[in-house]
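Below is one structure; the comments refer to it alone.
With one protein chain withheld, the remaining protein chains of the complex are depicted in position.
Let's turn to chain A:
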Amino acid sequence: MKVALKLVAGLVLVPGLALTACGGGGAGRPAAKAPDAKTWQQDIKGGPIEVGVLPAVGTPSLTFLEDVAAGIEKDYAGADLKMTFANTKARPALEQRWRAGDALDVDYTMFDGTNPALLDWADEGALLDLKPYLDQVDTDTGKPWLDQFSPAVRQFMEHPATKKIYGVPSELSLQVLFYNAALFKKNGITPPATWDDLTTAADRLKAAGVDPIAVTGLFEPYMGMWSDNLWLRTVGYDKAHGVLTEGKGHITDDPGFLKGLQLLQDLRDRKSFLQGFEGTDFTAAQAQFFQGKAGMILMGSWLVSEMADVIPEDFELGVLPFPTVPGGTGDEASMLATAQLMSVSAASENIPLSLEWIHRVTSAETQTRRAKEIGEVSAVNGVPSPPGLPGISDIVTKADRLQASYYGLLESKAKDIVYPEIAKLLFGKQDAQQTLDNLDAGLRRVHGN
């Protein structure tokens, strides 16, 4: 019997333990030899590369990128660009590939200079430093490649400590206030520039029988856009980012946090949000806005391309920056934004072709076509506003600074503290002071300060 037990134990445990011993942590393949920055365009050779793309299969946006890829394949014999969906839900699997040493040649969301949680890949040598290439004069423009990007996005592209560049923006996502311009005109409502204008507009829309503001109750970070933007105005980005994401100081230190929450409570108490928003998915909330059932929606600039199929042809869309808050001591002219950055794997076996992909995607010509045909907002200088987003370029130009959306909370453990409490406030489960108290307790716990 003893022999049998030993055999059984051996058969069960040995393979397990052996496999355990074989497993290991740590990322990646060794870095490939980077091409010379001055001659990389002459070094481009065909071959397969895999590039991450944000649009889903079957969308016009992906078709557009496939056309760009086809152009490269035509120009370089043997080039074969494989597109891999690299947005939201695909990220966990793709990051696992990076950890396993099977990285995409070009990928998104691997770096953001404003988000400490997204510096690790660069710090550990997994990404190619793009600065030497961006510093070279672009033959298309006669200026350094880097100069074509708006200075407002440099902070996203650049590592805050080393000043190396690890990401190039293919598009910008800005948090803006969309409004139904026809509905506003019909009811004689002025598009809100200040918080008081916003509450007045909300009251008048309500009087006209329209829910003032569409919002989802089933995705907490989208509700959090309201508190994020209010705190931008009443506290300022650096202070708010420090307290919320980095645990520098406490949320009770600056009265602007409570003021922001009180303004949000006031909006809630005016019953400004979509009826039944608590159980409404974000797609449904967005659709209700375009159906004229709500007058405004605070959303990312991707809204128009995302909802293209449901926007009525005669819909008059207005776009505004988040209203200023009179008496606010924060950043009155900044706006929250995300630069969708493409990074190149340092281990890519065809770095020149990978660089050519990001060069083509970010060329002024491609970006202009993309803005016109797809409705993407560009970070490249001189590219006009997409027709579906009237005036967005002016809004970006007037913003004194672009600040990172969500304060980098989405990758932080403080996310599970901040946004649920904001949801409770919007749902009417607590008032501004209770929200602040709960946030204070939660943030002290997760940051240990």
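For this structure, a couple of remarks:
In the analysis below, contacts are C-beta pairs under 8 Å (C-beta built on N, C-alpha and C of every residue); 3 or more make two chains touch, one makes a residue touch a chain; residues count from 1.
The rule is simple: contacts and distances are computed from a predicted model.
Of "Anti-sigma factor antagonist", "Putative tricarboxylic transport membrane protein", "ABC transporter permease subunit" or "Cytochrome C oxidase subunit III", only "ABC transporter permease subunit" is the UniProt protein name of the chain excluded from the display. Per the touch definition above, the residue from A:Ala70, A:Ala117 or A:Val310 contacting the chain not shown is A:Ala117. Only one of A:Ala32, A:Leu62 or A:Leu218 touches the chain withheld from this view, namely A:Leu218.
Contact with the omitted chain, checked across A:Trp98, A:Trp226 or A:Tyr407, is made by A:Trp98.
Taking the complete complex into account, residues 1, 4, 7-8, 11-17, 19-20, 23, 25-28, 91-92, 95, 98-99, 117-118, 120-121, 124, 126, 217-220, 275-281, 284, 288, 410-413, 415-416, 420-421, 423-424, 427, 429, 445 of chain A touch the chain not shown.
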